[in-house]
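Questions regarding the structure given below will be posed in turn.
Here the complex is missing a single protein chain, while all its other protein chains stay put.
Per-chain numbering from 1; labels A and B assigned in written order.
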Amino acid sequence: MTQPSSAPLSAPWASRAGERRFWLAGALGALVLAAGLAAAHYMEVHGHAVTGMSNRIVWGVPHVFAIFMIVAASGVLNVASVGSVFGQPVYKARARLSGLLAVALLAGGLTVLMLDLGRPERIVVAATHYNLRSIFAWNVLLYSGLFAIVALYLWTLMERRLNAYSKYAGLAALVWRIVLTTGTGLIFGFLVARQAYQSAVLAPMFIAMSLAWGMAIFLIAQAALFAWQGRALDPAIRRRMARLLGVFVAAVLYFVLVYHLTNLYFARQVEFTRFILASGGAYPLLFWLGYVFVGSLVPLLLLFHPRSDDDRTVIVASTLVIVGAFAQLYVFIIGGQAFPLELFPGYAASSTFFDGAIAAYRPSLAEILLGFGGLALALVAAVVGVRVLPFMPEDDRRVVAAGSGAGE
Amino acid sequence: MRALTTAVRRASATAPGPAAARGDRARGLRAVALVLLVGALFVPLSASAQAGGRTPQPEIVIDAEGGCVAPPDEMRRNHMNMLIHQRPLTVRQGVRGAEVSLRGCIECHASREDGSAIGTRRNFCQSCHDFVAVRLDCFDCHQARPGAEGVRR
Partner (left out) sequence: MSEREPVERDQAPSPSRRGFLAAVAAAAAGVMIAPGIRLIELAAARPAGEPASGAVRWGLLIDTTRCARGCEDCVAACARENALERRGETSVAETQRPQWIRKIELKELATGRELSLPMMCQHCARPPCVDVCPTGASFKRADGIVLVDQHRCIGCRYCMMACPYQARSFVHEPLARQNPAVPRGKGCVEGCTLCVHRVDRGLAPACVAACAEAGHGAMLFGDLNDPASAISRRLREVASVEVRADLRLGTGVRYQGI
């Protein structure tokens, strides 16, 4: 049952059970966050020797988590964009929650990235010294800028007198996050020497990824919040958003296809592509089973199948999309580095520094905990956020009716 | 200690009057508690500011003959600025043989006993840095022992 729209926006949880779940989620998040911080401290004291990262796999599991969260942060804000910029009332009611999740995910991702640095205590240097030729430095600006813009955007959404400006703030956020995700993709796209990266297609691919992952996270968060408050989500709204997720998942699949097709066509890239898609052991397995099957095909089937239309299906499909995202990023980031740099084309190389060899990588508990700590930080931030401020979607009945009409 | 008393005085000045509601009083109490807590953090610092007492004084042992690049007063206040000024010149521009250098510090100030500028409270750099509670991270990377230029110890 949908509650009357006159209910207070950030109402206390409707039931004791909801209240308990809220505290449970908060406590669980805080616990995992504490474990993540402890892991970061352990890494800081002992150095990265206690991780599986090495001189060959320089970015590991923490980066998989961090990049997932940063990319998803940009994508989860898309819900707000669809509402504010493209004027869809159903999405507009979700703009605030979308903004909150974006800030929470961005904070989680950046925290992981920061705590993984070799010298995290020097993070201020990243703010005082900019190398403007570095896409990384640009990303530092873009990330901080997104915080500011989303904060401003949320203000225009929450302060009635500023509501009129929310469209412009939303537009700024839309443009900013497209630039931001382009920048994140180009962190890899600009790596000219690495066979796995060095491709302009990574920029639009990252944007598609952000839309899919962000939507998946939003749908899970929305379902959880509605359940905790004992409210029912309008099936028409759910159906619309689920289909949009399906479209995004298909778009990612398209870009992944183009990326591998071009690599297969270039003779110099064939060996790498064979490694990542066929001969590379865990990486092809993660790619085909984890990303393609579990993370894309099954969710697509669930989302578009006419008879699987309920809350649980959407949650399962969204969860699978996220699982697939992690598999995809693991293959992309770690598999991409595991393949050796080709210094001497046409030669077989060997050295004490593992030239010509596939690099091994086994993540340690510390770096895995750090990654989950970032997710937990995002969870805690989101849970506290919806508790103290009116972030919950409030669907007006008439809007729902109009929205579902448009969605059919 | 002075910091603590000032803080408490300031807190009582903002404490609620008798007409305040119970909520206000509770908030006032919380503010006092907070101020006390923050003040307590300053206690070790202000105590150590008063020479003597329970805090061990730095033991400054200089074995090397001759003077430093500047008078002791100047060095005490400004050695970090001198080093930070020279740092980019040496590292990024390749200026060598400057009067001010971390290696110069160590050449003179490494202890004759154990050959190092850090390690115990009797070692020159550490004795003062422990006393003023300023983290010394030069030696995370730099060698705290003297050595010949260009040749491994």
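Simple rule for what comes next: a contact is a pair of C-beta atoms (placed from the backbone, for glycine too) under 8 Å apart; a residue touches a chain by one contact, two chains touch by 3 or more.
Small disclaimer: the values here were computed from a predicted structure and weren't measured.
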item: Of A:W59, A:Y153, A:W176 or A:F255, the residue in touch with the unshown chain; value: A:W59
item: Chain B, residues in touch with the chain not shown (by the definition above); value: 87-89, 91-98, 103, 106, 140-143, 145-153
item: Residues of chain A (touch criterion as defined above) contacting the omitted chain; value: 46-49, 53-59, 117-120, 122-123, 125-126, 129-131, 133-137, 140, 187, 190-194, 337, 341, 343-344, 346-355, 359-360
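Criterion: only the chains that are shown with their structure count from here on.
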item: Chain centre separation (chain A, chain B; CA means) in Å; value: 43
